[in-house]
Structure formats: structure tokens, C-alpha cells
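For this view, one protein chain was removed and the others were kept in their places.
And now, chain A:
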Amino acid sequence: MKLELREITKTFGTFVANDAIDLVIEPGEIHSLLGENGAGKSTLMNVLYGLYRPDGGQILIDDQPVRFTGPGDAMAAGIGMVHQHFMLVPVFTVAENVVLGHEPTKGGMLDIAAARELVREISARFGFDLDPDALVEDLPVGAQQRVEIVKALSRHAEVLVLDEPTAVLTPHETDELMNIMRQLRNEGTSIVFITHKLREVKAVSDRITVIRRGKVVGTADPSADQADLASLMVGRQVSLALDKAPAAPGEVALQVSDLRVTDDAGVRTLDGVSFDVHRGEVLAVAGVQGNGQTELTEALLGLQDNVQGSAVLHGAELVGRSTKQILDAGIGFVPEDRTHDALVPDFSVAENLVLDQFNRAPYGSALSMNPTAVRTNADTLVGDFDVRTDSPQNAVSTLSGGNQQKVVMARALNRELSLLIASQPTRGVDVGSIEFLHRRILGERDKGTPVIIVSTELDEVTQLADRIAVMYRGTILGIVPGDTDRDVLGLMMAGYTAEAAREAVASGARTTDSQLADEGELA
């Protein structure tokens, strides 16, 4: 099936999200759609999937114009979509999820045997290891994603759209996904792969289309240079490698020993974590999402209820103190989920910028706020951090994700810090701004502030870290130097200890990343 988007235009008010975009997906190719957050990739795919009606342009399947009024039409036409956030019912089995919406029936009853058979058949064809009777909530993220893929394939999808599929995967799961993608392509399914990660694009694509600000700005072969792709995506030259000065660590600033967190269900989510952070050093906490990083940062901030053990910052115990007291001790905090934990959506940018200091001079007193100081502060920070907004008085929810992240970072860095804890500091921020934010973090380190960075992106970890602590299932598997091999880190994130990972790498375990690096493609 050949899919063609011709001059697709989609506007929201005065904002042009898609400006006459042309895109041709040939049968049996992996076509990557590369662009920054807000470039219009998702809008385009929502148009394709029938969620939005285009203001102009046509969709053609095998050169026949088609019109979709909803996802049902798109599915019927052979277009399947795997969303970034899975659309699965956690308490249903794999088979039930796969047939949900087009259930096979026998005499008015659900024919679960047929559903099981369907899952088995598709799994066998593509070598997925899926148990049709497993509950989805018990499956690891990678397997859940395969359920989504099976779901799309079971509806005879000939074009499969994968929206940022690797955001939630470990490096190894990413490799597995790429193998699946290649296999699907070989079987004749076309794949539209949406991402902003250059490495992955280069590893798996047959063709690359780069979108910027709603326009197609170029197409590229996978052999294209990474830096060229980046500058095409961002619209200016960017340096991907951050040349940082070596750290000059001082005395131990934060001493965490045997920190344990138990959640409401009685599950130990953080299990005996111990580490030190020195002044003027960046300790990166690496790991796949959900391995205790959130609990670790929240425990340090006094946001977890059941915390045992100790965390001593400059001689003062943090465990057992209120969040307010901890923040007042000079800790800057960037939570990993900005919409949930960091920003008050109805508040203006200016108000959000003082959210953790609203009753401290000069922004306010115990009784009343000082609007002038709040405004001046906002004007300064919006300029410094290049936050794109008409006015700092606009509600923060009107900003794009990347700009919201800049607001959160600006707030955390906006005072004398005794410790900086930043989770996913550059999540959703464009390539150009990542560089800027990384420099700010390193600047803070060079001022002598101890810094903890929590990130699931290996790129970020290796660029910023002086030391790397890898977390796995609530424990720290090991703390390794900042220049540790990516393969070793990747294996550690999957549960290998540092030694085991080194041995495995020495005996030849590789990831796509490092193979590419060997071939001289990657910096």
C-alpha cells in the first residue's frame, strides 16, 4: 500500500501546525519523521489517523484520494497507530486487549479462543514472545508496546505509525523494537517512525523527512551526518557534544545512607540506597523509568511518607523534615513530570517562577506578595532562559512543553543553591535549548554546587555526569565513572552489575548505538 499525504495544511486559529506538507510512504519502507517537539509531527499523524480534519490537502492511498472522519475509517483503510501512551486496559489480558473494539463472537458470546488464536498467530509470525492470557498490567513496557503492535496488525494495518515509541524503552528494548520494525518492513508493512532521537533515526530508517515549524524542511538518507540532521531539525548549527571542563569535586556535601521508601501498598520502592555527592560534582542517576529514581528524589525532598535511613546535607538531616524546610535549606528541585509536579497550569509564568519562593523576600512576605518583584524577576528569567511567550503574565499552560521545562529549570536555578536535584532536566526541550540548559547545570556545578541529575537518556547522562549511579529495581547497582562505556551502562540498566556488564561487553555484547559508533557514524 502506498500512502501519500499531499499538501496537508492544518491550522489552529492563527497558528499553522502543518503547512502544505507532502509525504510519501512507499510500501515496505521505514520512513522516519524527524522534528522537534511542536514541529507538527503529531498533528500530521492525527490528521492521517482521522482525529483532525485537514484544512487543506489530500490523503491518497494507492493514488486514490480518501477522506477519514475518524480513527475507524483510518483503521479500515489499513492504517494502524501505536500511541506514545499506550491505549490498553491494564486489567484485561493480552488477547482481550487485542480484540477490544472488534471482538470475535460466537452465538453472541465473546469467542476468547479465537482471540487467543489471533494473538498466537501474529506473535508467531513476527517472533513476539507474547502470552495471550497474561494480564497487560503484569507485562513490562516493551511487551505492552508489542501488544499495541499486535493490536494494529490484527486489524490488517499496512501502514503502522509509531509515535515516539522509544521514549519508554531501555536501550535493549529499543534494539528489540528496531528488529521488529525491520522484520515488519520485510513482511511488507510500511512504518512511519516519529521521533526526535537522531541515533535511532539513523539506525533504522530507509528514508528521513525532517519537519520544522509545520513545514517539510528536507529529506535525508540514513547515511546523513548526525550534526547535519540536527541543524536541519533545529534550523541552525548546534554542537551535539558538550565540551565540559573536568570537575573539581570538593568535600562531601550530601551523604545518603541506606535510604528506604515503602509505598502505600507496602512495597519497598527504594531499597537501601547509599551514595555521596561532592561539592562541584554532577552525579547522574541513570536507569529505565520506574526503577526507584522518582522515589529517591521525592524522598530527598520530603515528598514521600514512609522514608527510613538518612540523607545528610551539609551536616543537616533531611529525612523527616517538611518539603518547605528542605527547600528553604537551598535545594533546587526539578521534578521529572513538569505538568504534574512542577507547574500550576492556571498560574502565570511569573507566578510559576516564584512558586517555591512566594513568601520569601523579595517576592513576598508572610502576609502579602510583591507583584513588582515577581514581575521583574519574571522579565529577567524569561530573557535569560529564552522562554518563548508573549508576556510573562500569560498562563503557563499556554506555553509549549519545551518552554514550560525552561520555566521549571529557571525557577530551580534562580537562587543560591546548596544542592540541585534535576530529574529529566531537558525533557521535551529542543536540541538547541538542551545545550543551553546543560551549560547552566554545569555552570552551577562549577560554582561548587553538588548536582544530582536523574535521567533515562543515556546521551544526557554521559554528557553531564562526573559519576553515574545506575538504578535498577529500587537499588543502586553500582556507581561508575562518568566516561563509562555506553554498552556497559545499557546492560546495567537492564540489571547487570558493573562487573558482569563489563565482562559481557568484553565478550561481545553490543547495542546498535555502539555498532554505529564503531562504524564512525556517531560522535
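The criterion applied here is as follows: a residue touches a chain if its C-beta (ideal position, glycine included) is under 8 Å from a C-beta of that chain, and two chains touch if they have at least 3 such contacts; residues count from 1.
Keep in mind that, in the parts below, contacts and distances are computed from a predicted model.
UniProt records the chain missing from this view under the protein name "ABC transporter permease", selected from "SUF system NifU family Fe-S cluster assembly protein", "ABC transporter permease", "Cysteine desulfurase" or "FUSC family protein". Set against the missing chain, the residues A:46, A:123 or A:414 yield one that touches it, A:46. From the options A:177, A:253 or A:301, the residue with contact to the chain not on display is A:301.
When the whole complex is considered, the residue among A:191, A:285 or A:343 that touches the unshown chain is A:343.
In the complete complex, the residue from A:148, A:356, A:466 or A:487 that touches the missing chain is A:356.
Contact between chain A and the unshown chain involves residues 12-13, 15, 17, 19, 36-40, 42-43, 46, 51-53, 213-221, 223-225, 228-229, 231-232, 234-238, 301, 303, 322-324, 326-328, 333, 335, 339-347, 351, 355-356, 358-359, 364-369, 371, 388, 397-406, 429-433.
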